[in-house]
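In this view, the complex is presented without one of its protein chains, the others remaining in place.
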Amino acid sequence: MNRLHVELPGLSLKNPIMPASGCFGFGKEYAQFYDLNKLGAIMIKATTVEPRFGNPTPRVAETSSGMLNAIGLQNPGLQKVMTEELPWLDQYDVPIIANVAGSQIEDYVEVAREISKAPNVHAIELNISCPNVKTGGIAFGTVPEIAAELTKLVKQASSVPVYVKLSPNVTNIVEMAKAIERAGADGLTMINTLIGMRIDLKTGNPILSNKTGGLSGPAIKPIAIRMIYEVSQAVSIPVIGMGGVQSAEDVLEFFYAGASAVAVGTANFIDPFVCQTIIEELPRILDKHGFDHISECQGRSWKNYATTTYRGS
Amino acid sequence: MNRLHVELPGLSLKNPIMPASGCFGFGKEYAQFYDLNKLGAIMIKATTVEPRFGNPTPRVAETSSGMLNAIGLQNPGLQKVMTEELPWLDQYDVPIIANVAGSQIEDYVEVAREISKAPNVHAIELNISCPNVKTGGIAFGTVPEIAAELTKLVKQASSVPVYVKLSPNVTNIVEMAKAIERAGADGLTMINTLIGMRIDLKTGNPILSNKTGGLSGPAIKPIAIRMIYEVSQAVSIPVIGMGGVQSAEDVLEFFYAGASAVAVGTANFIDPFVCQTIIEELPRILDKHGFDHISECQGRSWKNYATTTYRGS
Amino acid sequence: MIKKEMMRIVSQEGIADDIFEITLEGSLVKEMHQPGQFVHLKITEGPEAFLRRPISIAKINKEMNQFTMIYRKDGLGTRLLSEKIVDQKVDVLGPLGNGFPVEEAQSGETALLVGGGIGVPPLYELSKRLVKKGVHVIHVLGFQTNSAVFYEEKFRELGSTYVATVDGSRGSKGFVTDVIKTEGLVFDTLYACGPTPMLKALEENYRGYNAYLSLEERMGCGIGACFACVCHVQNDSLGHAYKKVCSDGPVFKVGEVVL
Partner (left out) sequence: MIKKEMMRIVSQEGIADDIFEITLEGSLVKEMHQPGQFVHLKITEGPEAFLRRPISIAKINKEMNQFTMIYRKDGLGTRLLSEKIVDQKVDVLGPLGNGFPVEEAQSGETALLVGGGIGVPPLYELSKRLVKKGVHVIHVLGFQTNSAVFYEEKFRELGSTYVATVDGSRGSKGFVTDVIKTEGLVFDTLYACGPTPMLKALEENYRGYNAYLSLEERMGCGIGACFACVCHVQNDSLGHAYKKVCSDGPVFKVGEVVL
């Protein structure tokens, strides 16, 4: 028995650990550090129809236990991702989750349709929650009806399961999640970054040239845990959790909250080996807490173990 | 010239530093450490009509660069605050900002009417954003129309200016702020805590007995700065800023973002002297950055100094 | 008076499995009067281990301006504390709370001191004070297992000492309450500190007695300002009476508060 094996729509994962979109490029850089085959999956950088340069620099700033980024969806564009990045990744036996972004519905639909044809793309992650672009992005992520409509159309266009990435910058995340589930999403990924700002005391101006940026890292972990806890109880599609994960213990906490797999973002910048380390440590953590299989941990914080004997997601 | 003096509706502040509500009780405990006369103002613990015990313990949990609390508005009730706490505080020459909470509109109105009669209460802080109570609290803080209605009625009942405390757990904080301004609020205080959760890895259950709690501390500072930056440009009433302030440098950053005064919450627990220390350090920080008066810093991140010569809030 | 001081580490030593004894030096010791009080520690200067940690005072040495704590390396903060070395400093806020009332035991009387796990440390200073006063002390100390036992000899120097371990690997097998029963221990005053189930069992058995229990609760401020650590008062019909563990306690008379 592989104690870490997890089955999710479209994704047969040898373990539930994957780098989060935007924090791992298209894998090449991290392949210098360890064998990418060890990963459960890879969430690649957001892809748009056209190549994008993104926002002017500075694009990152440090905060207490976190960072702000305003990359602005820089990416080489659909065509280059299809002809260069994905084929390069195909040397690895790792399912790719393609993060899809755009400015208008048609863009999302087009990228989803094309990118889902790539043989190693096993799922789409619909990025309706990027706080760093003027149009599209977060607008789709804050109004349930618009999110649902987009989900439906992308779902029709995609030949692989569609996960929708939720923004934490909303009053009612459960309402968003439910609308997206009803629209046919196969799963949810959450959370994207919270909108934040830092001001340079020397200049008096925001540090980021985009002024605001997305807050990630351990600082946001309690918010992620809370939202996953609420959403995973309200929907019946699986949740891939993320937000501040740094260790195998954090992964356990996300599972307890209700996640069925976990993505690691910012922590890769601090320690390029972090995903590998977490994967290696997970069995020890399962032993320590008396679990045979990682799936037993899923939703433990809200499942009533007295009456149900739940195994696996 | 007092370089730190700030004038706000109802509040003539010898300096812009005040402990945040719920993080300073009713002052007695901190009076053991320094002379409360040094403070610009004191925001006292939320007061409700009836005494409240609040939530079961545990009520606090630690997070990376922050903490969660689910006190649940425990307080001795309006009568005792009027007859014991406020008279005790009256020995100090410090304006009191009374944090007013409730479960329904009538409660808020009653507390505001009565507490605003206390001679040392110079302003009301309408707490429509407490995430830790089942009814009232946050519900009022997430729907602009309801917040506006409540503001209007409290404003009518109160004999002192009314500041409304905004919740960061909303999609659109500017919309909330504007609705509240239109309803007649004299000022805004922001931000209250973000809803978060931590799970105990040993038990698998949320650490807080209330399950979720409010996230405060440096972890949320970039979110506070962003929201104050947006709101202070959209309204013409002053903003008292808070969220993770620990130092005089942080105070400067809040002023740059658009705050006209700053409250210090969680940091009091780490260092009971923190408010005094910040007040003592502020002149040095003003010198370092070349300001004569603290008000010159207000809104500096978005004001165009080339065309306006702004002095004071 | 409560003070805040950067205190110097004079010694730090592992004395049992994951149990450390640390001694700090500074003028704050002058303020320490009661056994059973605690201090609130900020272990790193930065955001790591963000909140203070409450740890009991186990031994006070006024002449040397030193005091000793015994703590279990458990989570983040206590791990970081255990990595500190002699001459480094720790930010101490204290002394806090109301400790054990030494005045409740008279010379010639017998006091029973019951401790469980990391509830044992504050009993040491208490016992020394009682012995000094001429009180006859009996100690009943409960631990998980043999490797977790500490200070047995030190307590034995002060009075008769019974040790119980959950797995029976040292002393008698079982709980402190079993020991009291099987040994038929009698006393005038009872002082206890340990996990809540232990305190509950003692409350059950000794409700009418002159007994004092030291409670544990997660804390924010540690000084009574934040309402994090409250407990209900027994026989409170309205349900909103409360005591703060940090400033009204941590020691309460049996029957005073709801455990």
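In this document, chain identifiers A, B and C correspond to the written order of the chains, with residue numbering beginning at 1 in each.
By definition in this document, contacts are C-beta pairs under 8 Å (C-beta built on N, C-alpha and C of every residue); 3 or more make two chains touch, one makes a residue touch a chain.
Just so you know, these numbers come straight off a predicted model, no measurement behind them.
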item: Neighbouring displayed chains - absent chain, whole complex; value: A, C
item: Listed residues A:Thr63, A:Asn99 or A:Ser232, member touching the removed chain; value: A:Thr63
item: Touch criterion as defined above, residue of B:Ser64, B:Ser103, B:Ser232 or B:Thr266 at the omitted chain; value: B:Ser64
item: Omitted-chain contact residue, chosen from C:Gly14, C:Gly46 or C:Gly108; value: C:Gly46
item: Absent-chain interface as seen on chain C, which is shown; value: 44, 46-48
item: Residues in chain A touching the chain absent from view; value: 22-25, 28-30, 32-33, 45, 50-54, 57-67, 69, 71, 74, 77, 207, 217-218, 268-273
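We take it that only the chains that are shown with their structure count from here on.
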item: Third chains touching both chain C and chain B; value: none
item: Centrality ranking, top chain (CA atoms only); value: B
item: Chain A and chain C, separation of their C-alpha mean positions in angstrom; value: 46
item: Interchain centroid distance [CA atoms averaged], chain A/chain B, Å; value: 34
item: Residues of chain C touching at least two other chains; value: 47
item: Per-residue multi-chain contacts in chain A, two or more chains; value: 64-65
